[in-house]
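One protein chain omitted, others in place.
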Amino acid sequence: MKMNKRIYLDHSATTGTKQEVLEEMLPVFTTNYGNPSSVHSFGRDAKKLVDQARMRVAKALGALPEEIFFTAGGTEADNWVLKGVAYANKNKGNHIITTAIEHHAVLHTCEQLEKEGYKVTYLPVDSYGMISLEDLKASITDETILISIMYANNEIGTVQPIEEIGKIARERKIYFHTDAVQAVGNVKIDVKAQNIDMLSLSGHKFYGPKGIGALYIRKGTKILNLILGGGQERGRRAGTENVPGIVGLGKAIELATENIDSHNEKLLKMRKKLIDGVMEKIPYTRLNGHPEKRLPNNANFCFQYIEGESLLLNLDMKGIAGSSGSACTSGSLDPSHVLLAIGLSHEIAHGSLRLTLGDDNTEEDIDYVLEVLPEIVQRLRSMSPLYEKVKGGK
Amino acid sequence: MKMNKRIYLDHSATTGTKQEVLEEMLPVFTTNYGNPSSVHSFGRDAKKLVDQARMRVAKALGALPEEIFFTAGGTEADNWVLKGVAYANKNKGNHIITTAIEHHAVLHTCEQLEKEGYKVTYLPVDSYGMISLEDLKASITDETILISIMYANNEIGTVQPIEEIGKIARERKIYFHTDAVQAVGNVKIDVKAQNIDMLSLSGHKFYGPKGIGALYIRKGTKILNLILGGGQERGRRAGTENVPGIVGLGKAIELATENIDSHNEKLLKMRKKLIDGVMEKIPYTRLNGHPEKRLPNNANFCFQYIEGESLLLNLDMKGIAGSSGSACTSGSLDPSHVLLAIGLSHEIAHGSLRLTLGDDNTEEDIDYVLEVLPEIVQRLRSMSPLYEKVKGGK
């Protein structure tokens, strides 16, 4: 099969590493390859690089450098927060509040904690994927030790009222963690102003490398370690530092936060064109997520009567890379828990398509999608026993 | 300070990434940057790369590809084994056997498990750093669920009788894990022939990238997950795969195992020259570790009457990078637990120097060390109140 175009519209799954980021990483592989724990010059050079990256991450979040801890990614950061805070604060209580639409890194860790005797409240969301602050307040008990609510959802892009949540948590003296893996680079973050106590991020979501992330932990937060061993990261996270990854993460977050306004402006314009075009050209289509309070790069649709995987495969053959919350793509039996949580039926959730824009996309990419997608949907619908009934009924 | 030479003799701390390894990684950052879980061509390309790397790792160990799981490094692999096996086999027993000279990734996790009610036996070692098989047999009880013994020690280089340990474990139907972080690339490994059930490794110790490692888990082994979240690594280790890191690890382990004979021959020759030279030129010196059963790249000395950190700093000023088990370099109050376990006094352990050779070293490097080191030791000794007494007594 000859493929002329490759249009990547799956930036929420992962992004390519920017050239400028890679260039800072390269000498760290082959020249400044020392172990930051070593006493000699190779080690000191490496340590300087790690310190510089830590400062860059801190600056991007409005945190102090000593509040930043590097991890192997967003998943490890999420696991660390939940277990670390739960185990360290057992004496204060055993209740955790989160939402029904968190990433599995949070949800599966919560389920594990439930098995160990912790109580977890999974806040519901409305049809836009928003939690209710009233629900949150009502769910707080004297036993509540942690509120963990994602900044922005990875599937439908809905952005939660983080500042308000932070205020409520601070008033009640409960730790507040936010999984900001999808938010960094798309949303302006200030952990102090927003009363965030802990925040997870992952390099490969904002044009940095894969396999590196960070956890911001406000000074004074009681949290146990997750990964035990050597004294790296000031005794909080063991394992030889991934120095090239850390350097890349530092550069990537600097670029992402410096350029956030122009980045967002460009993405919002493309997204509007995409959403308007799809909604206009394809009937029986629904936009998932909040119409305004959503990530600037996220478009998520449900096309009734068709199924996500066959849609993705067809798009792929036309060179377009997207994703779907369909059960058929996930290898699990149910479609995405996020789509179910916003109230979609299994059948509708089945036909979801997520297109997430990035810095490398152009207006022409959108034109091409708007040319190709309606045809594909039409073709799949013509094969669908469900669509037949609708047409018949018309 | 002008530095003419930089001679890296700290390859057990970390190695630089080989050019050939880096070259395979580069396109994965910027071109084949897909998420291996994605349905589209970017995802499939990434998945192919991960599968290829998994095959390379499997081949190097004599394992099956489906027995290899990628982690963020040796530390995570060690944490995973100990917690995962302990929690999964609670019903069978609560006793773990390890050694007094393991890496902290193993030791600190064992200490954590002890707090949770598990019993841990730390086998002692002889003055060469060898465990005794009789001790091992005697320490096995009906409650023993795991034997975790490192393949080769990171400080003194002593290589344990892995095959014999594997046999004992298999006969008693106890899981056997070995931390082979220092062994891979230096020692020939065959997990099936050696009856190894689990094995940890870390890319940056054999000219691969930092921040990537792997755990081999023999099919059928009962072990719980450590990092929870998405369904990556066939549901066993969550988190978006570090694809460039995985590709680099695969290439590095292939190179390391292909070239092991010539690598070892070269290192052994240099090491002999180094050890013979040092022992001959510097009095009151002791070689730590086993004289023969040791890693081909490891030389570890104790120079009486001087302290490791000042030695390292002096060497560093001459462009030589080494390491020490001195308390002053470790940030902890005690010198290396390994040096204490082989029976050294605090005072002697204080004066240790580890020089670990690598592919980039030459005979000239050794000549230079043999020229510079005796002078430095002499100078430091001349400043030492302890040495004064010795000389006085002569």
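Think of it as A and B in the order they're written, each chain with its own count starting at 1.
By definition in this document, contacts are C-beta pairs under 8 Å (C-beta built on N, C-alpha and C of every residue); 3 or more make two chains touch, one makes a residue touch a chain.
Note that in this section contacts and distances are computed from a predicted model.
Peer 1: Absent chain per UniProt: "ABC transporter permease", "Ferredoxin-NADP+ reductase subunit alpha", "Peptide/nickel transport system ATP-binding protein" or "Fe-S cluster assembly scaffold protein NifU"?
Peer 2: For the chain not displayed, UniProt's protein name is "Fe-S cluster assembly scaffold protein NifU".
Peer 1: Where the complex has a chain not shown, which of A:K83, A:R218 or A:H350 is the residue touching it?
Peer 2: From the options A:K83, A:R218 or A:H350, the contact with the absent chain belongs to A:H350.
Peer 1: Give the residue, chosen from A:G129, A:P335, A:G358 or A:P374, that touches the chain omitted from the document.
Peer 2: A:P335
Peer 1: Looking beyond the chains shown, say which of A:N89, A:S310 or A:N361 touches the absent one.
Peer 2: Missing-chain contact among the listed residues: A:S310.
Peer 1: So which of A:V181, A:L226, A:M270 or A:A327 would be touching the chain we can't see?
Peer 2: A:A327
Peer 1: Mind listing the chain A residues that contact the chain we can't see here?
Peer 2: Within chain A, the residues touching the omitted chain are 305-310, 313-314, 317, 326-329, 331, 333, 335, 346-347, 350, 382-386, 388.
Criterion: only the chains that are shown with their structure count from here on.
Peer 1: Which of the residues in chain B end up touching chain A in this complex?
Peer 2: Against chain A, chain B makes touches at 3, 6, 8, 10, 13-17, 19, 22, 26, 29-31, 33-35, 37-43, 71-76, 78-79, 103-106, 108-109, 112, 202, 204, 209-212, 227-231, 238-245, 309, 312-313, 315-316, 319-324, 329-332.
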